[in-house]
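What you see is the complex with one protein chain gone and the rest in place.
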Amino acid sequence: MSALRRRLVPYGLLLPGTVWLLLFFAVPMYFMGEMALRSGSLDTGGFTFSWEWGNFDEALSGSEEQLLRSFVYAGLASLFALLIAYPLAYAIALRAGRWKLLLLFAVVAPFFTTYLIRTIAWKTILADASPAVDVLKFLQIVPEDGRVLATGGAVVAGLTYNFLPFMILPIYASLERMDVRLIESAKDLYASSAQAFWRVTLPISAPGIVAGVLLTFIPAVGDYVNALLLGGTGQTMVGNVIQSLYLQQRDYPEAAALSFVMMLAILAVVLVYLRLAGTGAFMGDEEESR
Amino acid sequence: MRWLRRNALLLYAAVAVAYMLVPIFVIALFSFDQTSSNKLDYRWSGFTLDFWKDAFADEAVNEAMITSIQLAALSTIVATVLGTLMALALVRHKFRGRGVSNLLIVLPMATPEIVIGAALLSMFLIYGIGLGFTTLFIAHVMFSISFVVVVVRSRLIGFDRSLEEAAADLGARPLTTFRTITLPLLAPGILAAALLAFALSIDDFVISNINSGTTETFPLYIFGVSLRGIPVQVNVLATMLFLVAVVCIALVLWQQRQAERMAAVRPDPEPATTAPGGLVRAPAATR
Partner (left out) sequence: MRHRNPSTHSRGRAALMALLVLIFAVALAACGDDDNVGGGNESATQVAESGPVRGEITISNWPAYMDTGKDNTVNEFQNEKDVKVDYVEDVNDNAEFFGKLRPQLEQGESGGRSIFVVTDWMAKQMYDLGFLQELDHADLPTVFENLRPDLQSPSFDPERKFSVPWQTGLTGMMVNEQLAPDVRSVNDLFDPKYKGKVTMLSEMRDTVPLVMKADGVDVDEATKQDWLDAIDKLREAAESGQIRRFTGNDYNQDMTNENVVAAIGWSGDTSIIENEDVRWRMPTEGCIIWSDNMVIPKGAPNTAAALEWMNFVYEPEVQADIAEYVQYVTPVAGVDEVLRERDPALADNQLIFPDEEFTKDCSTQPDPPGSAEDRQEVTEAFQDVVTGRS
């Protein structure tokens, strides 16, 4: 193959996918921005482009509570997911032996049934008078006259549950590639199990943790299904507002503006997080070390 | 007691997995519940196989399911192909524009679904494109590509290239090597990526809700009826989906075991050697 052709190969491979992503991701993003600057309404002649920066202001004012709440819920969900997922991923990657693949798929398979049905099932399981909630009351986790549904707790629990695989898989992937002999060497050098973990395992799995947290946190901020089904009027998230603006009020410009504001907020939080955690980890541009 | 300490982690794993399966268990359980066609109650009213026998009696459910499966199958194929090609390019070639490509791939994964759905809607509206199966297809491929790239890429990174180099040494042309060596070895990764893409598509609610026009996918249908009362067939079909996933996975596992068995029959690979270049490589079988 001539040198020129060889140089063109990667571009050729990239082309179809990149074109698709450009056309159907990048360009729509631009259009959403354009929509955010339109004004008017559907019933009075449609939306016209008019550099209406006021939409951003309108979108923000009144939704601060939802924005804040979304970040808090998503943050908590990511934290809980991390706490639940890490030991699980560790167990599967390093302790499961021949059960490894089976366990891994046992973790992913539930997510073949639809997101909605799983969440509705939780709604049934956590009903005010259900046995599950009775147990929680008995264990004093829930007060006697309290409830689980239509509280922040239920929404966070739903978010945590639904995004667990996104936390487990990256952590598993990074742990799986770890060379176990490193831990052995650490122990040979008189490290305790705990120290070996903190200073060897954890840093190596850091890229997985970072990826997992991002893959959980970001979608969770924009989620509205959990809040819709498991929450009440005091638990609405930004996603619910955007959904209402798009589908009930059909105020597309305001909805687009709010979406942008949300994205910028997420970007800000993510940049801070990556700063603290180290950017190289996320881009994950590990190349084969040859 | 010692057994407990030593296996604490595995026990925890078992409990965690059980927790993840709780809703599935509830869904499956209630698919056997004897109740008039709505399941809203956590109280049990008797066992019946009726709904499994009449699993396909409700036409609306069936249609929605078929639409979802068609959509998922088509978008999976396209997304897997596009994503695999991209992964190959990113891992195996050096070229300019790498950073931007990376960014373009990572961004959709990092954008909340409602924003993606909304952005697509904006574009479709401004162009006056009618919403329906096609727009859904476009959206599903789009959000799946990134995940496919990530999965295939991680598989490619750990790829032992010595077999390919051997083939080249034996005079095989690049395309032949690709077809007969690379692709089959890459297959598990591609398969995993395809499964993931399929799951993402079948599961998708938010993006589909905004961009479906009047086409009904399974999740959209469920959302509609969940408000009034889910036909038990939905529980049955959801359980079926889960079982199909389990079967697929079992097949993959079985195939894996077969491959391992065949590998075991071959003569032992060499112990760790110093390959040209001065790097120590672990024997291939430990991967």
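Some observations on this one:
By letter and in written order, the chains are A and B; residue numbering begins at 1 in each of them.
Simple rule for what comes next: contacts are C-beta pairs under 8 Å (C-beta built on N, C-alpha and C of every residue); 3 or more make two chains touch, one makes a residue touch a chain.
Computed from a predicted structure; not experimentally measured.
Checked against the hidden chain, the listed residues A:L22, A:V135 or A:L202 yield one contact partner: A:L22.
Of the residues in chain B, those that touch the hidden partner chain are 35-38, 40-42, 57-60, 63, 96-97, 99-100, 103, 124-132, 212-214, 216, 220-221, 223-229.
By the touch criterion stated above, the residues of chain A touching the omitted chain are 22, 26-27, 30-31, 34-35, 38, 40-49, 62-63, 65-66, 123-124, 127-130, 147, 149-150, 229, 231-236, 240-241, 244-252, 280, 283, 285-287, 289.
By our rule, only the chains that are shown with their structure count from here on.
Chain A makes touch with chain B in their complex at residues 1, 7, 9-11, 13-14, 16-18, 20-22, 24-29, 31-32, 34-35, 84, 87-88, 90-92, 95-96, 101-103, 105-118, 120-122, 124-125, 127, 130-131, 161, 164, 173, 177, 214-215, 218-219, 221-225, 239, 242-243, 246-247, 252, 255-256, 259, 262-263, 266, 270, 282-290.
Residue ranges on chain B touching chain A, taken from their complex, read 9-10, 12-13, 16-17, 19-24, 26-27, 30, 40-42, 81-83, 85-86, 88-95, 101-102, 104-116, 118-123, 125-126, 138-139, 141-142, 145-146, 149-150, 154, 157-159, 161, 174, 199, 202-206, 209-210, 218-219, 222-223, 226, 230, 234-235, 238-239, 241-242, 244-246, 249, 252-253, 256, 277, 279.
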